[in-house]
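Only one protein chain is missing; all other protein chains are in place.
And now, subunit A:
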Amino acid sequence: MDPRRPSRVIDPKVRKVGFFTPGPPPDRTQSGPAATPPTQSPVSNTLSPVMIPPARHASDNLSRAVGMPVPAGLQLHAHPPVDSLQVGSYTLSDSVLSPSPTQSPSSRVGLDGEFSEDSVNWMKRSNSGKFAAVLPTGRDFTQSIEASIDENSGDLVAELPLQKNPKPLKSKTTKAERRALQEAQRAAKATAKVGEGSKSVATSATSAPAQTSKPVRQPNQKKESGPLLVSSTLVNEKKGSEKAVEKDRKKEMPPPRMQFDDKNRVEKAKKRSVVKQTEARNRVELFRHLPQYERGNQLSDLESKFFQLDHVHPAVYKVGLQFLTGDIMWSNTRCIAMLQAFQKVIEDYTTPPEKILTRDLTSKLNSSVSFLIECRPLSISMGNAIRFLKARITKIPLTQTESEAKISLCSDIDRYINEKIVLADKVIVGHAVTKIRDGDVLLTYGSSSLIEMVLLHAHELRRQFRVVIVDSRPNLEGRVLLRKLVEKGLSCTYTHINAVSYIMHEVTRVFVGAASVLANGTIYSTVGTACIAMVAHAYHVPVLVCCESYKFHERVQLDSICSNELGDPDVIAKVPGRRDNCLDDWASKEGLQLLNLAYDVTPADYVSMIVTEHGMIPPTSVPVIVREYGREHILI
């Protein structure tokens, strides 16, 4: 992916100095200068063997490195002219860590942390087996059809020479690329087998145009949307197998998240879903785009379905139920539980005959993931973990036997849990403790396992400090932390979030955990954290956010409304320890809604410091961590 943005390639080497990277990140060599196109990003290519037909790379390189004029076929598929191709590639470079922008859209979504229903959709489809190889290229395929409808179909012929072009270059390509090529060819064969009406078009289109259209994906989308949407619907009518065109188009949008205010798609999602969800009544208008379901009835329903859900592994099923009931709540524990369940899935996995482990296992995992999403929307950290796991699966060499692959995958998961969570926590605790001095009054909000470790460690070091635990509804999880700390003999003060401005006078530091840290430095965390940080900021108290770097994400977010999770509204109606709640029958009241937000977004300027295992950084440096270490975390 790198040769297309030479400016970015040079950057990291300069910036790297400022941060505490002990050595150059392992993958630095790949993103070498643009002068060495053949060695470009083999790793990112290998992430998606199916979806990356190599010819495009070759042709791409060719057109850039050799300075050849862009072939006619390229222009055909890149609706905007070559200039915008450049623009497109630069805009792509903005999404610093998108695992491999060169992947085809569907693979990208699959690997991405964002588990939109789209990705689920794709997973399900790929589940069905025979389309698995076809679909990634499906969009390009239809695009070529569109093109043939839009313009004179004679242009299609022009693509064929393009396909031949890269051949001399092939000898230079890396191993990974060669493998990717093989798989692309396999994919092409599979499409041929499917044998749709326009077979000849399809075969010619799948391999070559697939590549040409990709670099310009974003500009394509913007400019085409007008006339091509019409044509694509035409195609839809003509070709039943290409229903996904419209969806694929949407899929390319930067946040590939399911918007639940889109009725059509909600309907479709419902048909697929395993967990029977009934839409909550009295939903908040502002949050129609988020899923909100009635609680309480899914569990029994799901339990009764246990023996029918043969495609869900029992371990995954168990974890899903735990998510649903809220037994596992913290992001770290959720992530570990999920990974361990997947480990079991992998252990019990056998490749069906005539299938390839990498692909079949991915689809199997995808169905598990979609089940988990139905139980509770994934956290960003879990998305990252899944992305890692898939990257590992796709990297398994074909030569490896099944058992070897399984063993290596399981050990990878173990290593991920160990390095990214357990060890990272230890390092963070070590960092954070240096910021606790005698006489400090530390304020923490809610309950974070990491903060708890920090406080207990500081206590073990015999630092003299006091802890203020601020708690709030809906979860009142601060009590759990309070109990643990009081049992260990720490001096604690407990209060509720409204009193935070009262208590803030005596506080010297605020420690909070985070569900995720986003690329613009905002902290995505338990609802209320933003309030705490804001008040602390107003009283000039430093706010330290402790977060493992596996929770970092390249997404950006400005407010807490666009992306969030809705909890059970009944929790709000019931005040603990109060018998007569006046909101008991809230659902029957017209015009009354209860909103139980799960997360909020803390602006970066309220945060003094983010403590990660890579060191203590200002929030402005988050994108650097995401870029420098994010890729590595996919690779490990």
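Definition applied: contacts are C-beta pairs under 8 Å (C-beta built on N, C-alpha and C of every residue); 3 or more make two chains touch, one makes a residue touch a chain; residues count from 1.
Everything below uses one rule, namely that contacts and distances are computed from a predicted model.
Enquirer: The hidden chain: which UniProt name fits, "Mitochondrial import inner membrane translocase subunit TIM17", "Ubiquitin-conjugating enzyme E2 2", "cysteine desulfurase" or "Translation initiation factor eIF2B subunit beta"?
Expert: In UniProt, the chain excluded from the picture bears the name "Translation initiation factor eIF2B subunit beta".
Enquirer: Among A:531, A:546 or A:624, exactly one should touch the missing chain; which is it?
Expert: Reading the full complex, the residue touching the unseen chain is A:531.
Enquirer: Which listed residue, A:350, A:411, A:434 or A:581, touches the chain dropped from view?
Expert: A:581
Enquirer: Residues on subunit A that touch the omitted chain in the whole complex?
Expert: These residues touch the chain not displayed: 284-286, 471-474, 479, 482-483, 486-487, 489-503, 505, 526-528, 530-531, 534-535, 538, 559-561, 564, 572-573, 575, 577-578, 581-583, 586, 589-597, 600-601.
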